[in-house]
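The complex is shown incomplete by one protein chain, all other protein chains being positioned as in the whole.
Now for chain A:
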Amino acid sequence: MQSLPRNTEEISNVLTLCNEYKIPIVPRGSGTNLCAGTCPTEGGIVLLFKHLNKILEIDEENLTVTVQPGVITLDITRAVEEKGLFYPPDPSSMKISTIGGNINENSGGLRGLKYGVTRDYVLALEIVLANGEIIRTGGKLAKDVAGYDLTRLFVGSEGTLGIITEATLKLIPKPETKKTILAHYTDLEAAAKSVSKIIASKIIPTTLEFLDQPTLEAVEAFAQIGLPTDAKAILLIEQDGPAEIVAKDIERIIEICKSENAVSVEAAKTEEEAEALRTARRAALSALARLRPTTILEDATVPRSEIASMVKAINEIAEKYKLWICTFGHAGDGNLHPTCLTDTRNKDEIERVEKAFEEIFAKSIELGGTITGEHGVGVMKAPYLEMKLGQAGIAAMQAIKSSLDPNNIMNPGKIFAKETRKRVVVSK
């Protein structure tokens, strides 16, 4: 069943009823998430936000924008940029995703390295709790320590604690200029090493993206913009800010890439060319779906200094289980997307996929990383959450969940697995 509320009060009424009759409720924006977060796996009501899609206010004195949850992320970006302001989080699906979804999943994006993720820009929320009560957290404030930081608790809560009905987001002045370069490598690890070295040289680029050869080929098949498909890996690097600083940083980055054996480093000549490169990168995951019937994407994230070790480990694991794993991702912030190209109908292969990913997760935790950097737990990673949090960690989270949602109506079946280590893709 669907519910299409038009305001906070209606949502409150829906939740009051659901709570009374113990009906599961699943909030859904545009359904672009990558963790099965909006699948109504336990039935109930799917709550849609298509009527709540307005930008309520752009406050140029406090540098904030206040929005309803159903606004498309890119619409916010465009609206604030018209006023010379900047909302940095840019998940690859920003053309389609809603801000409500971004907040609930704490989405990242290409600019995460320098500017952080959605969490870093949420100042205040209006929330309807499971019992129908409406609360407001935070404010247009740089400082606010009045009690627990509920704003941060709800960001990334995946719809399991309450329904976000309004958000005030922090804006910053729009950077003056931006430069985009592309470095080609004949060796994966050389590319990964360049990443660590750039950061170690105390330069924080806006974007530092990594694509391996098969990903490049799939992306080029779609975008047809002349990407170097013969390179073993590329880095897409961007820097923004005042012109002279950008020029200096980019020059230094080019030097570093070359010293780490980049075959060539090219700068985008126009903004159109740069945008084509970014668009191509954003299409990477979907483009990989060309190659085989099923695409299983992961989100393993490690400290930046460990990028080279992680890339190496992923390739070794792929070889060990005889799988086709392509890797791309936000190398600059340690967030990789190893993506396995497989076929759900092939049982034997899928079993190997699961084993491989379990090893990848174990490796990333061993390197001080996590099982998901920006996609969320949802159903897909629930069985692995304990690897990262331990039993006590899970119990602490469950205590929060059960006190705010004692009847477990809010997006049930997400984050917390019924049992550990049983993958969803083969549960059929």
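Going forward, contacts are C-beta pairs under 8 Å (C-beta built on N, C-alpha and C of every residue); 3 or more make two chains touch, one makes a residue touch a chain; residues count from 1.
Assume contacts and distances are computed from a predicted model.
Between the names "Protein-disulfide reductase", "Carbohydrate ABC transporter membrane protein 1, CUT1 family", "Two-component system response regulator" or "Glycolate oxidase iron-sulfur subunit", the one given in UniProt for the chain missing from this structure view is "Glycolate oxidase iron-sulfur subunit". Within the set A:293, A:368, A:393 or A:406, the residue that contacts the chain not displayed is A:293.
Only one residue from A:95, A:136, A:312 or A:355 touches the chain missing from this view: A:95.
Touch with the chain that is not drawn comes from one residue among A:283, A:362 or A:389, which is A:283.
Annotation for chain A: contacts to the undisplayed chain at residues 30-32, 50, 93, 95-96, 219, 221-222, 283-287, 289-290, 293-295, 343-344.
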